[in-house]
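Let me give you the structure first, and then I'll get to my questions.
Yeah, one chain of the complex is gone here, protein chain that is, but the others are all in their spots.
Here is chain A:
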Amino acid sequence: MARKLKHRLVSSRAYNFVLSRWQNLRFGSQLRCVQNRLRKEDTCILFSCIRNEMHRIDAFHRYYRALGVDHFVFVDNGSTDGFAEWSAGKKDVSVWHTDKGYKKAGFGVHWCNALLRKHGTGKLCLTVDPDEFLVYPHMESRTLKDLGQHLKEIGRPCLHVLMLDAYSDRPIEETVMAPGDDPFGLCPYFDRDGYVQRSNYMSGTFVQGGPRLRAFNRDTPKEAPALNKMPLVWWQKHYRYQSSAHLMWPWSLNRTSAKTGIPVSGALFHFKFVSSLREKVEEEMARRQHYGGSREYKRYKENIRTTLYLEGVSVPYEGTDQLVALGLMHVGEWV
């Protein structure tokens, strides 16, 4: 009974309206604008929450510029590695700074929500972490804006993606990423199958899999992290990310398939499994600012020496057609 009532409450419009206003007020006020260089003509904006990511920021910035992102909006959660100097020299980067707790801010999503509402409404917004690299069908010849236009035409406000954990064929701690390195070259492998899905009318499709299921949670599959995300959204002011961009309000956004079939979908390469994970893990174990009592980070600590490459499951990334052929990504009607 209590559960039912709770469910009614969290899926009610009034509750979500009040909650999102309150969150935007509370977490929006934690952000201090360092530089706002947004222009009116920026239609495709990337939002990201970062902390000490200088070793990959250049590759990240270059990659998304090439896909057609007009502007980058960063929430800097107390970086100490020279991010401020880097961003000061970039014309297409705006920065908001905060030293407040990452965990309290819903692992950064509340900060992003506040900025998305203020600066992203009506725009094509891409919300990714700095270790996530989006791929989508035909990306070799079509831009993110083309994709956005197609989504608009088929009446879908967002793009669903599968997060693919990328790794190398060496132990994690020996996979060293230097600034400017191409992450796809360093970690070319991903799991070609084994993604467990649970579809639900309300919350869309919950996906688990990859090395974080088969290597870190082989006896506790229920605890494996979610791999479904919605990073690309035509933002509207009542939209809101919940639970680190795996869920969205309103819940109709979470549905992954329509009557006309499965629409175009993408994949998000996740380059977490490099040597910098060790420092990150040590820092997080002290800060305790990650999901589930940093349960996941304990797993990473135990497994830092393992090699994630597995013969028969791991394949090197060759291109978007490969992901479509494997059934991990869909072309939909975007032929």
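Criterion: contacts are C-beta pairs under 8 Å (C-beta built on N, C-alpha and C of every residue); 3 or more make two chains touch, one makes a residue touch a chain; residues count from 1.
In this section, contacts and distances are computed from a predicted model.
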Among "ABC transporter permease subunit", "Peptide O-xylosyltransferase", "succinate dehydrogenase" or "RNA polymerase subunit sigma-24", the omitted chain is listed in UniProt as "Peptide O-xylosyltransferase"
Looking at A:S12, A:S29, A:S199 or A:S243, which residue reaches the missing chain? A:S199
Which candidate, A:H55, A:H71 or A:H150, sits in contact with the chain we can't see? A:H150
Tell me where the left-out chain touches chain A, residue by residue. 68, 138, 140-143, 145-146, 149-150, 153-155, 160, 162, 193-199, 205, 207, 213-214, 218-222, 256-257, 260-262, 265, 310-314, 324, 327-331, 333, 335
